[in-house]
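Heads up, one of the protein chains got dropped from this complex, but the rest are sitting where they should.
Think of it as A, B and C in the order they're written, each chain with its own count starting at 1.
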Amino acid sequence: MCRWNAYYGQPLLIEALLFNMDHSLIDQSLHSRMGVETTNGDGFGIGWYAGSTGRPCRYRSVGPAWSDVNLRELAAHVESPIFLAHIRATTGTPVQQTNCHPFRHENWLFVHNGVLNDFHKIRRELVMAVDPVYFDDIAGSTDSETLFYLALTFGLENDPLGAMERAVGFVEHTARAHGIEHPVQMTVGISNGERLWAIRYASEGTPRTLFVSEDVSALKALHPESEQLQKLGDEDRAIVSEPLGDRLPGAWVEIPPSTALIVQPGPDEQRSFQPRVPDAVVG
Amino acid sequence: MCRWNAYYGQPLLIEALLFNMDHSLIDQSLHSRMGVETTNGDGFGIGWYAGSTGRPCRYRSVGPAWSDVNLRELAAHVESPIFLAHIRATTGTPVQQTNCHPFRHENWLFVHNGVLNDFHKIRRELVMAVDPVYFDDIAGSTDSETLFYLALTFGLENDPLGAMERAVGFVEHTARAHGIEHPVQMTVGISNGERLWAIRYASEGTPRTLFVSEDVSALKALHPESEQLQKLGDEDRAIVSEPLGDRLPGAWVEIPPSTALIVQPGPDEQRSFQPRVPDAVVG
Amino acid sequence: MCRWNAYYGQPLLIEALLFNMDHSLIDQSLHSRMGVETTNGDGFGIGWYAGSTGRPCRYRSVGPAWSDVNLRELAAHVESPIFLAHIRATTGTPVQQTNCHPFRHENWLFVHNGVLNDFHKIRRELVMAVDPVYFDDIAGSTDSETLFYLALTFGLENDPLGAMERAVGFVEHTARAHGIEHPVQMTVGISNGERLWAIRYASEGTPRTLFVSEDVSALKALHPESEQLQKLGDEDRAIVSEPLGDRLPGAWVEIPPSTALIVQPGPDEQRSFQPRVPDAVVG
Partner (left out) sequence: MCRWNAYYGQPLLIEALLFNMDHSLIDQSLHSRMGVETTNGDGFGIGWYAGSTGRPCRYRSVGPAWSDVNLRELAAHVESPIFLAHIRATTGTPVQQTNCHPFRHENWLFVHNGVLNDFHKIRRELVMAVDPVYFDDIAGSTDSETLFYLALTFGLENDPLGAMERAVGFVEHTARAHGIEHPVQMTVGISNGERLWAIRYASEGTPRTLFVSEDVSALKALHPESEQLQKLGDEDRAIVSEPLGDRLPGAWVEIPPSTALIVQPGPDEQRSFQPRVPDAVVG
């Protein structure tokens, strides 16, 4: 059922966030505290933006993150201004590389923690609703990837939050027609290499947890020994499924349910996230 | 682009066919002679029937067959009256366990050597034509698996050859509507634990090769040192993409193009294989 | 840091023990309760005896046991009178197939839960003490495999318990010369296809847990729905790192520290296990 982290700001060595924390994402692959599953060992992935191409680089593997030597190496050598990392606990679909996040389309990256409830009952309808122009890009079989392609169908590249509202609304509409309760449970992270969006939402009840780093002085105070963290400034943000340690709880601010956070140059924005059924439902 | 072997007869140790031949299937994973690709290292799988359940056991892996220690072990210990083995060379879809053959549904196993040409152009239409009751069983993304589920849709469980004729006819019909030439290239192996079907067909030109073992004395003469082979009788058959050695070329009889072979208790049958567009095309 | 199960008795479908229990070994790969680590996802292996060859078949993989589809398949189809299964949590050596248990030599299988403390300090000495005739059989880099080859060196094939006492005595002697405290922590399972040995020992303090099934009526009462378990008799035994469920705690009897259990036709034996430094230390 997953955990994810995202970073946005000045270039940061990936390991500074992914490994060198009290309760890092890699630690959470073995023992998460707030997730539905304590173990998230069904694969992982990182996507990062660097260089002038705009296209993000991606590394995904089916093995558990905690034992992946290559991940440790890359994290120790790759510096990036924007990256998303995800550790997977499957909700039923196969453990394979194409089912690991982040999913990618052009310069877009997407990670998801949560589930589309009873996905197997509506999988065909949802997949058929994906714009045919994207169909052959669907490489795996997860609910998460399907949600991503629905968002692309509903205009992600032009209006990420609106597209997600329409995609989630479509899923809820379809699910409820099948008598499925609590259709959508999610936190989602999205980037296009320019901004970072984070969404926290559930059709009913409490969504999966999601936190954003408070002002940077708290993050620095967490690990004074880390040169990497010491150079961070007020513009730099980390978004995490669960706090990366117990000390300084004030370092992490919970993102409220039904809320989207936009991280960008200058002030960030928080907006209400309200799924709605799309006007013209593509089918 | 694959190679496959099938066996039907009295219980035989899998390694007798898969490994202990001059030019075994495992050898062909490294150096095939008649395939489009000489290397077939994009995964493999074996499915075998044993015991009273009727459900076949299956072992699939993404690594090359030639280096798989577990395959060597299993083949040395598993005896079976019916088994299908396949080594994969991808025609474009990802290398993952769910894209390895044999594909399975209940007690049915399916292997394919060949390609549905320009599959990415018609993938959505073909997948949408699969009966919704099977949709969520589709685990991978290959043309081969899609062909299998189309065959199930068109009645494989009741009439395997008729269903394959309808499935291939449907694919050709769809492909030609998209201007795709040479839509189908195939040899296919199918079993339900009672019979074994082998089909050799191409929409145009020469299909991939397929051979059946001549009378058993030739097979025995190939390897007099093999206790396992020495016990074979006239009812026992091997079907192979390419001969398992150069010696005794008479040991292998080519199955003609547009032909299906039914291996069963008593005499085998050969029938013409004629794809036709299904009367009611499910869509 | 591992967990293991062994079975000895009339042929039993492997899944009856490995999967179809309240808190099966596979469940323990995700969430063990008594182990040092709660997650044991650094690989697994099963070895089983069947057929007339005497050589055990072995299946090992680096992925976590809980997500291995092939394991699920094999366990559902393989029946065996003696098998050992192991799930791994590394104590520092690489996650690779050659570091998964069971280790094997001829018809001997060996599984270990525990650690040789500060192994890296004495690895060279221990490896050099292995009889040269076995040296090139050492395929991995674990303390466990080294212990196995030391046991072979000290006569495992003729006198398993005596050989283990000498091997452990040698390790303790070497370790203490290097100032290493608590040198050996272990439960070990061994079989040659005729008997099953289980040993529980620690140089100091409490050894890892180990249980043997009480009389078979308790095991049957655990799962009345299981046809496989219902056919078990008084000669049949399961040995487990931790109980396979909470219900009927009397179903599992703890093997005392410094004790070896011999499971064989007729009455089992329990003996004291007393490591001693070998008379002639090979070096």
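Everything below uses one rule, namely that a residue touches a chain if its C-beta (ideal position, glycine included) is under 8 Å from a C-beta of that chain, and two chains touch if they have at least 3 such contacts.
Since the model is a prediction, treat every value here as computed from it, not as a measurement.
For the chain left out of this panel, the touching residue among C:72, C:123 or C:231 is C:123. Here the missing chain is touched by one residue of C:96, C:228 or C:258, and it is C:96. From the options B:42, B:73 or B:236, the residue with contact to the chain not on display is B:42.
Only one residue in the set B:2, B:62 or B:263 touches the chain that does not appear here, and it is B:62. Residues of chain A that touch the chain left out of view are 50-51, 57-61, 69-70, 73-74, 76-77, 97. Residue positions on chain C in contact with the hidden chain: 94, 96-98, 120-121, 123-124, 127-128, 132, 135-136, 138-141, in rising order.
By the touch definition given at the top, chain B reaches the unshown chain through residues 30-31, 38-39, 41-42, 62-64, 66-67, 69, 90, 94-95.
By definition in this document, only the chains that are shown with their structure count from here on.
Centres computed as Cα averages put chain B at a distance of 40 Å from chain C.
Shown for chain A are the residues in touch with two or more other chains, namely 94.
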